[in-house]
Structures are given as structure tokens and as C-alpha cells.
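A single protein chain has been omitted; all remaining protein chains appear in their positions.
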Amino acid sequence: MGILDIKNVGKRFGGLQALGDVNLSVAENSCHAIIGPNGAGKSTLLNCLVGKLIPDTGSVMFDGKSVLGRKPYEINQMGISRVFQTPEIFGDLSVLENMLIPCFAKRDGSFTPNAFIDMYKDREIVERAEHMLEEMGMADARGDNAATMSRGNKRRLEIGMCLAQEPRLLLLDEPTAGMARADTNNTIDLLKQIKDERDITIAIIEHDMHVVFSLAERITVLAQGTPLVEDTPDKIKGHPKVREAYLGETQDAA
Amino acid sequence: MDAIILQILNGLDKGSAYALIALGLTLIFGTLGVVNFAHGALFMIGAFCAVTLSRLLQISHTVIDETQKDFLGNPLQVEVPYIYDIFGQATGDVIIDWAVPISILFAIPVMVLIGVAMERGLIKHFYSRPHADQILVTFGLAIVLQEIIKYYYGANPIPTPAPDAFKGSFDFGAALGFDPNTIIYPYWRLVYFAFAAIIIGGVFAFLQFTTFGMVVRAGMADRETVQLLGINIDKRFTLMFGLAAAVAGLAGVMYTPINSPNYHMGMDFLVLSFVVVVVGGMGSLPGAVLAGFLLGILESFASMREVLEFLPGINQIIIYLVAIIILLTRPRGLMGRKGVMED
Partner (left out) sequence: MLGLDKKHTNLLLLVFVLTLLAPFILNPFPEGSGMAQFNAGYPDLMQRFVIFGIFAIGFNILFGLTGYLSFGHAAFLGVGSYAAMWMMKLLTMNIIPAIAVSVIVAGLFALLVGWISLRRSGIYFSILTLAFAQMSYALAYSVLTPITGGETGLQPKLQDPRILDGALEAGASPKANLFGLEMGSSFEWSVGSWLFTFNVGYYVAAIAMLASFYLAIRIFNSPFGMMLRAIKSNQQRLNYTGLNARPYTLAAFVVSGMYAGLAGGLMVAMDTQVGAERMFWTASGEVVLMTILGGAGTLIGPVLGAGMIKYMENIMSKINSTILHEWFAFLPDGLEDFVVTLIYPFIGKGWHLTLGLIFMLVVIFLPGGLVEGGQRIAKLFKRKNPSSDTPDGKTTPAE
């Protein structure tokens, strides 16, 4: 039993079987990568975990409770935070405000009509947000408009916002897609640091083999909507089936 | 039975107008992705094209008619339209009588020009801005266009009659074997319906059977891919805006004998046409046409005395009520495509 158990999950879009029969278990406090060629069903699987899609068959249990049929915000409140392929932050708000929102969400729940308190007078929340910004190394940028930041910093902020909620499971959807090498390495370092310092489970969907092999403790290879193999990175590297299905065609991209 | 046929017929002319305006709105939305609140103003400008032409045709000069005398015994001064000088009196009278249908020829180039100017001058700059901004700027434009017309033509409706040949009514009752005079329908409304059907058919044929139309349809379905093929869609889309403007304008031209045009007729129709577009399905051309006729006919059924006794006032709200129900149960509308303006 892991913290996240996916059993017999299948999903069809019209005539396309996006997910066949996925069985996957992510152990607590591990870092689990899901890789696979384009169209393997990685994103569909992820969307089934966070409430954006509801699978046709099977079950998804998080910490012993089913997530199926719950709304994204409910699943988030259960302790699953998601980082998007292109950083999703509040572009019109300041960096500090971006960080305040998950802090409020963590403490006050999904809706609180607190329309008459000055948010900057809520010391507990403000201190927590500033502490998180410090930890992310972006305390100096707190007054900046979030939309003006570099892509790397947006990613950093987004991860920080997810961590501010103290999630038990952090889902990352190709966190380094479209990034320059330096930014990619920074992100890898940040994720390593998070993994080492916190009690957190990380599930990562990734294209970039460099990222996967630097971080993951276990890897599941998805092809045509079904898991091909699941093993440790070393074993996966040499696995003939994987080479054939996947590595061969993306090695130059990695 | 005759009552039902009568209501369907009554719904057709309003439905035709809704369908034509909604068709143009959808063309613009589908090709350019712009929500055009000024589209009703184009309908209104079309109607005023007819007013303008019929006034132009009647511009006259004064001639002294020696054969007639006024009450003081002086030669009578009569106003003679210039058109008499060119074509002679008989032909001239016919031309003036047929001013509304002739306006079609006049309105097409005017409307296309206005449409293209609007797209190039204003709408073009709003492609990448949020839909709310598009709504707001075209809303402002609608006010401006409306006020310009009001300045030159005044605030009162201007009666613009149909040609004499169409002034009577057609007795459907007799034609279909019911009692005479049970289903009476003015000729001009029949003309309007036929005209709308021709225009709608023409637009669909144009999109279906020409290369230009094919590219536009492809662009509506997937803009990026078509552009990757090296086809300049923007130019074609600009022309589509002109076409949509012309469709709205022609709908307006032919509507003038049914309802005397005034400067705010566009807005009155626009609000309903938006509802029609949403019910039909944002971005679906057949949906817009279908919903236009359906809602027009529904409205006319809701105005029946038998219905009003049972549900007073239903004729006033039926369209909105249907729109609310459709939006809540079938968010994509009757024939909407997936992924168009969804959240």
C-alpha cells in the first residue's frame, strides 16, 4: 500500500483508449517518475488524479480515501498539490500575494468570507508566506508583479506555492518543459532539496531523461495507455523493452 | 391546424432576421474569434442604406409647369425628381417604387466597405485582447454608429414602403384548402423569408463549394494549422467580416418595409441575436440559422391568445427563458462544437 494507489484505471475518449488498465502505487516519501512517449497517456493519468478527468473504470485512492468524483479543490485540500507544465501563477498579483493565497487556503479551507480583515494584519499568514519566499530565494522580488518574472522564477514560485500548502503528495507535470539548461538544473536542485528536507511524496511526469534519472527512485514506463515496466532507475536504463519503446526515439532530445 | 400554420408563418420573418444576424455574428466569431456587439448596428446601417437610397432617388428640382396654374393663376412650380430626367417619368416611378429591393445593390458595396474598414481599423487590434474587451469596444462602437445615424436621420422611425406589387396579402388558407381568410400573410414577409433563405443558402454554398470558403472553414476549425500551411488567413478573414457585414446589412435593407427603421433597431435585434447564437451553439453556422428560426417561431406561438391566457406574458420572455434553460442543460448550445468558449 502506497500513499497513492491507482487500480485498473481506464479512460476512453470516443474511439481512443487513452488509458488501458493502469495499476500503479506510489510509496510514501518516495520520488516516483512516470515516463513514456508522446501520447502514452501520462497527462490523462495525471488529470485523473487531480479531478480534472474522471476515469471510466478503476479506482484512485489517496491515503486510503478515494479521490474519484471530487473536485480539483477538494482533492487539493486532501493534500495533493499540482505543478503545471507551463507555470500557472496569478500573473496580475504580486509575488507575495501569490504566496499568501495558498497560505490562506491551507489554514482557512476552500472558502472563507473574510471580507473585513486586512490581510496584511494577519501576521501568522504573512510571516508564513514571507518565510516561504525566503526559502525559495525570492524574498527580494516580493513586491514584483508575478507576470514579469522569468520562466524559471515563475516555476520556482509555483513550486513554492504548492509547498506552502504542505502537501503530502506533489505532482509535477513536465516541470522543466521549455526551459533553458541552467533553469532546468536549478529546478532539479530545488526538487532534490525539497525531497531531502521534507516529508513529501513526489510524483513526476517527465520527458527529460536527465531530470528523471537525477530525481526518481522508482520509474514507471507508460506506453499506449498501459504501464510497460516499473523499476529502479538503474534497471530501467538497461531495460531492453524500454529502450525499444521509448529511449531510442528521445535520446537526442534529452 | 390553420392556427398552427399561421403562427409558423408569423415566426418566419422575425426568425429570418434573427437567423441572418446570428449567421453574421457566428461568421465573425468563428473566423476571427471576436464577439461583435456592433453587429446589430450593421443591421441598422443596412436598413438606413435603404432609407438613403429611396431619399436619393427622390431628390428633385423645381420646374415651372406652364400647363398648370396655381390658385393665383401663375404657372405651377412642381418638384421633378432627377430620375425622371434620366429615365422618363414611367420608369422613374417604377424605380422609386422599387427603392427597397434596388437598395440591395447599393447596400452590398457599402456594407462590405464598412465591414472591412471596421475590421482593419479597429477589430484587428483586439484579437489578442480578452473577450470582455472585445465586447466593450464593439459596444462603444455600436453607440457611436447609432448616434451618427441618429444625428443625420433623427430619432423617429422612417417609413420605407415595399413596392406596390407586394403590398397585399396572400391568402394561404384558400391556397391550402382551409377556409379563406384564416391564414392571411403579407406578400412582403414571404419575400423576406425567401430572400433570407437565398442569402443563407448562398453563404453556405460559398463556404462549401469555393476554395476561399474551404480555407475559411479550415481556418475556423484550426487556425494555427492552416497558417502553418502558409495560407494567409487574415486577409480572407477580413473579407469574411465584410461578408458578415453585408449579410447583416441586407437583412436590414429588406426588413425596412416590415418595421420602419429607427436608430436603435440594431441594438434591439442584437440582444436577441446573441441569445440566438448562444442557443444555436457559439461558432456553429447551422446552429445559428436553426436557432434563429426556432426561436422566431417559438416567440410567435407564445404570442397566441390561447397560450397567453394560460401563461400571461410568456411571449415577452420565452426566448430568454429558453436561452437560460439551454445554457444550463446544454452549455454548448444546440449544435455547438467542443472547445469553443468553454471554461
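Here the chain labels run A and B in written order, and each chain numbers its own residues starting at 1.
FYI, a contact is a pair of C-beta atoms (placed from the backbone, for glycine too) under 8 Å apart; a residue touches a chain by one contact, two chains touch by 3 or more.
Since the structure is predicted, the reported quantities are computational estimates derived from the model, not experimental observations.
Per the touch definition above, the residue from A:V26, A:V50, A:M136 or A:I204 contacting the chain not shown is A:V50. Only one of A:L100, A:L228 or A:V242 touches the absent chain when the whole complex is considered: A:L100. From the options B:V278, B:I297 or B:M335, the residue with contact to the chain not on display is B:V278. By the touch criterion stated above, the residues of subunit A touching the omitted chain are 50, 71-73, 76-77, 81-82, 84, 88-97, 100-102, 104-106, 108-120, 122, 125, 130, 140, 142-145, 161, 165. Although one chain is not displayed, subunit B still touches it through residues 35, 122, 125, 130-133, 135-137, 139-144, 146-148, 150-151, 267, 271, 274-275, 278, 282, 312-313, 316-317, 320-321, 323-324, 327-328, 331, 341, 343.
One rule holds for everything that comes next: only the chains that are shown with their structure count from here on.
Between the CA-based centres of subunit A and subunit B the separation comes to 52 Å, rounded to the whole angstrom.
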